[in-house]
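Remarks on the structure that follows.
Apart from one protein chain that is not included, each protein chain of the complex appears where it belongs.
Read from first to last, the chains carry the letters A, B and C; within each, the first residue is number 1.
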Amino acid sequence: MSGNIFGKMFRVTTWGESHGTAVGCVVDGCPAGLRLSGEDIQRELDRRRPGQSSVTTERAEFDRATILSGVFKGATTGTPISMIVYNRDVDSSKYERIADLLRPGHADFTYQEKYGIRDYRGGGRASARETIGRAAAGSIAKKLLGVRGVEVLAHVTELGGIKAGEVSVDEIRSNVRENPMRCADLTTSKAMYDAVMLAKADGDSLGGVVEIIALHVPAGLGEPVFNKLSADLAGALMSIGAVKGIEIGAGFKSASMRGSEMNDPFRVKDGSIHTSTNHAGGMLGGISTGEPIVCRIAVKPTPSIAKVQQTINIKTMEEVEIRIEGRHDPVILPRIVPVAEAMVSLVLVEHILQSGFIHPLQVK
Amino acid sequence: MSGNIFGKMFRVTTWGESHGTAVGCVVDGCPAGLRLSGEDIQRELDRRRPGQSSVTTERAEFDRATILSGVFKGATTGTPISMIVYNRDVDSSKYERIADLLRPGHADFTYQEKYGIRDYRGGGRASARETIGRAAAGSIAKKLLGVRGVEVLAHVTELGGIKAGEVSVDEIRSNVRENPMRCADLTTSKAMYDAVMLAKADGDSLGGVVEIIALHVPAGLGEPVFNKLSADLAGALMSIGAVKGIEIGAGFKSASMRGSEMNDPFRVKDGSIHTSTNHAGGMLGGISTGEPIVCRIAVKPTPSIAKVQQTINIKTMEEVEIRIEGRHDPVILPRIVPVAEAMVSLVLVEHILQSGFIHPLQVK
Amino acid sequence: MSGNIFGKMFRVTTWGESHGTAVGCVVDGCPAGLRLSGEDIQRELDRRRPGQSSVTTERAEFDRATILSGVFKGATTGTPISMIVYNRDVDSSKYERIADLLRPGHADFTYQEKYGIRDYRGGGRASARETIGRAAAGSIAKKLLGVRGVEVLAHVTELGGIKAGEVSVDEIRSNVRENPMRCADLTTSKAMYDAVMLAKADGDSLGGVVEIIALHVPAGLGEPVFNKLSADLAGALMSIGAVKGIEIGAGFKSASMRGSEMNDPFRVKDGSIHTSTNHAGGMLGGISTGEPIVCRIAVKPTPSIAKVQQTINIKTMEEVEIRIEGRHDPVILPRIVPVAEAMVSLVLVEHILQSGFIHPLQVK
Partner (left out) sequence: MSGNIFGKMFRVTTWGESHGTAVGCVVDGCPAGLRLSGEDIQRELDRRRPGQSSVTTERAEFDRATILSGVFKGATTGTPISMIVYNRDVDSSKYERIADLLRPGHADFTYQEKYGIRDYRGGGRASARETIGRAAAGSIAKKLLGVRGVEVLAHVTELGGIKAGEVSVDEIRSNVRENPMRCADLTTSKAMYDAVMLAKADGDSLGGVVEIIALHVPAGLGEPVFNKLSADLAGALMSIGAVKGIEIGAGFKSASMRGSEMNDPFRVKDGSIHTSTNHAGGMLGGISTGEPIVCRIAVKPTPSIAKVQQTINIKTMEEVEIRIEGRHDPVILPRIVPVAEAMVSLVLVEHILQSGFIHPLQVK
């Protein structure tokens, strides 16, 4: 059944395989009148594309996006916006050799079980390349959020067991984009980098935690009881490959807090209602409070490692060893940062439209 | 916008307020031919109803469910199954007094912001009572899963910072139902009980962690890339009130693991493919592997506490103190156990139907 | 799969069988702040209930609706509105006798084929009684439309081959409600009545045409290319039992018109853009023009007739004769009038909300 369409009012369809002809997406439901150019898309794609540093895969893709429809004279027209990125640096040779071996931690086995057939080249659809469509659609969502003053920021807060120190929003804004680890705490960032290099040398990989913050989100977003903002964020973030956990505000720490600690007291500030703490992470009853939205995702270590692993040949059903060659990220965290921002942005735009906070005719 | 409908093929609509006339749900899309009686529903409702022990609210509700449609001669007919539970022990007096005060940690503020009006009696729709509809619908999902041999079990693994020891599936099966803490580790359960009594005496409340396990789930469930089984589970579980985090398999622990530790090696066992560990929690690429599905949710401490708290009177916009009376659970964990099972069951039935693993005409 | 939920933002779930305990519906997504009482619902139910004249079934149902949730202090709260009508005058005896005979023109055969089981009492779910939920939900949609000044009117324009003369909107407003045939042309109405009595005496039934007009619909409603307003109206109206055709504006007549006749010329009137004719029926490109929306539906003669018919006993697979007793409408047209209004109202509210023309917080 269909699973590649995200959203209800602002709907994104993504498509494409790692080693196929192209990857892309269609955004349906974008309000008309939004200024949009190929550069808006490119900026986000550049943040996730491979080959940016020694902690990412060496596959050389420039990921040039082309807008094929839905934009006229520099503005959206309300019709579907189709975007395409052709795959260029495709080398499937290393995959032919392991076509019958199930890569541990990968989706080879489950795709085979589900579909009875799979495109094994580069992981097919179950590849990080699938997130290009998410990032492209997310870039439009971000522009729309900008109309309403909403800002979405993500940064790496933990990597290979190394935790970053507390950082301010300004530090996130200024330090993350240029830093290869996408960590706002520049000191820790260096230690993270060293850890990655060490793991890579070891033929191994690392995981970590990404925090996503959304600022100036209007109070009132979220549709109880099943489409709470929190629920939709959780579903959206968990749909990213390699994500194994999601928490909001105090998250798992809240399990050991008392009600009197956890509850955020209400205060009046500049004539409007605020909470003096934000353990709730910007949502109560699944509806935004107006305080910053704060979520964190647990990202598992990249499954593709050079180390020898135990697995099965599905043709012969023999237990065999596998050693995965090819070009892989020893850590996926830095490249998940823009994708996590994209997913949170898509959820926020969806709920802003659902709540009527952007009237379709008021986008400019 | 509509947010009270869950699912696509097996669709559940829940409705009702804590102190309204009744609460209930409609299940649309249940295959025909499933044996179903009021007792099937009642069994699950009895597990979540209040007044079962001193760790739950004293509100005396027997929560008698009536099936109003969709069942003929003891079997489902394929038409919508409507269920109703009338509210009996409603005492709104204590809420009238605090109608203008925002209860910290509750949805009072956000409902007011979103809707401009709210039913403040007992929390209105943002009440634990809302989960009756989920449990009732979940009981049908569980019966359907039974047809396919799938079993869903939840248990409390942490409460007020006290962690339960490792338990076997058999211990969960035999210890959880009768234990007021819904903890399978009976020794720890006693300590948890004491912690709750202490917090209650203190006018305070506790949170914790619930683990949900699904056994014998067929491989192949989940619809990449946005409706992965993991994503739908995360969204469903996060939609439960008080849940602040969700993790799958190794979850947040995977953030500090190496790829070589995290990846589950494939093995042949009795002629079929298995993994020798289950850090993935039963899903790879968001599709079920056939291994047990394992998720955990972080549940915040109940926001309603007797302790004095700082808040605001929304009419006068003055900062005031609030002391919440009424009948409240000092910990919501035990009552969330059946609700978490219900949500996981609803997600699994949905995906089983989507995948065609139960043919509508083969249910018996 | 689920088929009993209508709409996306303003979602209606209907449930219930003809001879079950009750019938009802849940409306999810109604904006908060709408004044609503049981009388608003009752008014519409009274228009469709049986026993109003000799041209309708003699089943004596008063169809008292109760609102169970979603309304607080006389206004909607934004939470689901559940409504219930208990079935009272249920006499299933005549159905037991023909439980194994397929009634020609009815859904007996297809329900049996699809579900392998069916509630044969009174047609089960495939009964005109199913439309109570539609009418109840439609009454809320109508109130919402009233906020925006939109009016939806339906009337019988043809019955048993007798065509009504041209009537004005004022004639529809004043003549239809009190007239048992729901025909605005009072002279023709008398002839229609006689035709029905004649058919009834004959043990037979009649069909006809109902026209639905929506006035003051804002320009801009409809979501090309698949959710054009015209497409959603067609789907909604065709979902009513007994409807076999739907046309918009000139409809089937347009098939024999030339472009120069069909095209409605644009004119300026009172400073705004209008068309001097309305062959388009108020929609161009599937989007409302601001001119009246005009559709017509073809309603087949009631399938339940007293005349002897040829059919099959599905148990024995023998060809047998059937003579349907029970209490039936010799013509369903008058009772379809409020249901057709309800469905058009639901579609319009859906599109008004989708288009942002009623901001959720602006309903009063």
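To be clear about the criterion, contacts are C-beta pairs under 8 Å (C-beta built on N, C-alpha and C of every residue); 3 or more make two chains touch, one makes a residue touch a chain.
Since this is a predicted model, take the numbers as computed values, not measurements.
**Student:** Looking at A:Asn4, A:Ser139, A:Ser205 or A:Asn263, which residue reaches the missing chain?
**Tutor:** A:Asn4
**Student:** Which of these touches the unseen chain: C:Val55, C:Ile246, C:Ile293 or C:Leu348?
**Tutor:** From the options C:Val55, C:Ile246, C:Ile293 or C:Leu348, the contact with the absent chain belongs to C:Ile246.
**Student:** Need a quick check: the contact residues on subunit A for the chain that isn't drawn.
**Tutor:** Considering the whole complex, subunit A reaches the absent chain at 1-5, 7-11, 13-17, 20-24, 26, 28-29, 32-33, 66, 68-70, 72-73, 75, 77-82, 84, 111, 114-119, 124-125, 353, 360-361.
**Student:** Considering the entire assembly, which residues of subunit B contact the chain that has been omitted?
**Tutor:** Interface residues of subunit B facing the absent chain: 8-9, 79, 224, 354-356, 359-361.
**Student:** Touching the hidden chain in the full complex, which residues of subunit C are there? Just list them.
**Tutor:** 1-6, 8, 14, 102, 104-107, 109-111, 113-114, 125-126, 130, 158, 160-161, 199, 204-209, 219-228, 230-239, 241, 243-268, 271, 273, 275-276, 280-281, 283-290, 298-305, 307, 309-312, 314, 317-319, 354-355
Note that in this section only the chains that are shown with their structure count from here on.
**Student:** Of the chains present, which has its C-alpha mean closest to the combined C-alpha mean?
**Tutor:** That would be chain B.
**Student:** How far is the middle of subunit A from the middle of subunit B, if each middle is the mean of its Cα atoms, in Å?
**Tutor:** Centres of subunit A and subunit B (C-alpha means) sit 27 Å apart.
**Student:** Any idea how many Å lie between the Cα centroids of subunit B and subunit C?
**Tutor:** Taking the mean C-alpha position of each chain, the two centres sit 38 Å apart.
**Student:** What's the distance between the Cα centroids of subunit A and subunit C, rounded to whole Å?
**Tutor:** 46
**Student:** Residues touching two or more other chains, restricted to subunit A: which are they?
**Tutor:** 8, 224, 354-355
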